[in-house]
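Excluded from the complex is one protein chain; the other protein chains are retained at their positions.
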Amino acid sequence: MTAASQGLGGFQDNFLTARLDDVVSWARRNSVWPATFGLACCAIEMMASGAAHNDLARFGMEVFRASPRQADLMIVAGRVSQKMAPVLRQIYDQMMEPKWVISMGVCASSGGMFNNYAIVQGVDQIVPVDVYAPGCPPGPQTLMHSIVTLHGLIGEGEIGRRRAASGAGAGVRLETSPS
Amino acid sequence: MGYFEGFRITFKEMFKPRVTTSYPEELRPKPERAHGRHVLNRHEDGMEKCIGCELCAGVCPARCIYVRGADNPTDAPISPGERYGFVYEINYLRCIHCDLCVEACPTEAITESKLFEFSFTNRADAIYTKRELLVGDDGRPQRLPWELWSDDDEANTSAWVRATASSGRADYEGRVGWSAELGYGIRAPEVGQAGEDAVATADDRHGHGDDVGHGHGGGH
Partner (left out) sequence: MTDIAENGTEAVRGVAVTLNGRVIDAQPGELVINAAERAGVYIPRFCHHPRMQPVGMCRMCIVEIDTGRGPALLPSCMIPVAEGMVVETESPVTRKAQDGVLEFLLVNHPLDCPVCDKGGECPLQDQTVAFGPGESRFVEEKRHHEKPIAISDVVQLDRERCILCDRCTRFAKTVAGDPLISFVNRGNETEVNTFPDHPFASYFSGNTVQICPVGALTATPYRFKARPWDLDQVESTCTSCSVGCRVAVESSSNQLVRYLGVDVDAVNWGWLCDKGRFDFEAVNSENRLARPLARQGDDLVEVSWSDALTKAASALGGAKERHGSSSIAVVGGARLTNEEAYAWSKLARSVLGTDSVDAQMGDGLPSDVVLGLPRATIDETCAAGTVVLLGPDLKEELPILYLRLRDAVVNHGLNVIEISASQTSMTRYAAVSLRYRPGEAAVLVQELFEHAGDVDVQADLGRARALLEANNVVCVLGRPSVAERADSVVQAALRLRSRVPGMRFLSALRRANIHGALDMGLSPGMLPGRVSLEEGREVFTEAWGQLPGSVGLDTAGVLRAAAEGRIQALILVGADPLADFPDRDLARRGVAGAGFVLAVDCFATDSVRQADVVLPAVSYAEKAGTTTNIEGRVSRLHQKVTAPGTTRPDWMIACDLAERLGGDLGFETAEAIWDEIERLAPAHSGLTAQRLASSEGLEGIVAAGPSSILETTMDVTATATLPVDGYSLRLVSTRKLYDNGTLVQQSPSLAPLAPGEVVRANPADLDRLGVASNDRVRVASSRGAVVAPVEADAAVARGTVLLAFNQSGSGAADLIDVSLPVTEVRVETVGIGDREVSG
């Protein structure tokens, strides 16, 4: 996983004989542009990740886009209130495929310690989440770990994965029941 | 020369040392008191320290800990005493690493390492069970395949322990200190901490001071 994140170094095959899938996913994972979606304290850590010490530019993702049309990745950084939920979903809907979601921090992932009526208990109730970053807030390292995890997922190249019947991306398990 | 004036900073910075760490190959040292994922400790004889008392679950502000106790099997006891932690689960998508569980633990069974480089692709994966949390036979935390450990993460992992009065009197000062270490012994007391005494007192309160191993080289 670690080598895969470093540009061409991640390539196992000869460039010319590589499968198209690999090329596409290599291209994709090295230019994941995040949409700005800082909601709370996690956003401070997200900003820190972009700064010099951690430098997200190493992953080709230094450009936080204000327009969802230009973004591939939504980092939901912070607790999502019930009022923010439709806004978040709209931004997500406006993003172009392929698109990914990192749920940053426990509040976005599960509501965290805000187990109450005001906070969405997990942003995966609204949008399909690819990677969850634990922590309150997650430091830049945890965020970068989740980005590396996401790179791994993109590298696996299942382009149409989101449409899988298992609902894998959203972590939603579909079960059939007799009634 | 206004044109070059603008590049002055750029050129100056060129000769300064680079501050960027190339994560994930290179990990930055963590602060002394960083809180990370938990570990469940064992006594030196391999018995689990957790007695399933659920105090950690009770104190947890995020309600991320689920514990169930059970009768300790007398023929093959899992922990000293009549009760042991039968189920122990922590949901890392709720845990805020506040360390209150560590403070509440009467047997110093739960402590926190500094590891926080982990992420999940599925909410179910984020629920660590006893199998993941328990330390190995050497007293060191398990390095799970999806976690990015550095040796630094295991060091200096003592918990902050503040002895309280049994009467609960608010004005009781208590003695504060570090709890037992994960594998490395006891941290030196900081300013205002009573140090070794506090740790020893914490053990004696629970009546089995001999059983409580302080990793290597406990403080009593």
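Each chain gets a letter, A and B, in the order it is written, and its residues are counted from 1.
The rule we apply is simple: contacts are C-beta pairs under 8 Å (C-beta built on N, C-alpha and C of every residue); 3 or more make two chains touch, one makes a residue touch a chain.
As the structure is a computational prediction, the values presented were derived from the model and not from experiment.
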| item | value |
| --- | --- |
| Touching residues on chain B - with respect to the absent chain | 51-55, 57-58, 66, 68-71, 81-83, 86, 106-107, 165-169, 172, 205-207 |
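Here is the rule we use: only the chains that are shown with their structure count from here on.
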| item | value |
| --- | --- |
| Chain A-chain B separation of Cα centroids, rounded to whole Å | 28 |
| Chain B-facing residues of chain A, complex | 2, 5, 52-55, 58, 106, 109-113, 115, 122, 124, 130-136, 138-142, 144-146, 148-149, 153, 171 |
| Contact footprint of chain A on chain B as seen in their complex | 19-25, 27-28, 61-63, 91-98, 116-124, 126, 148 |
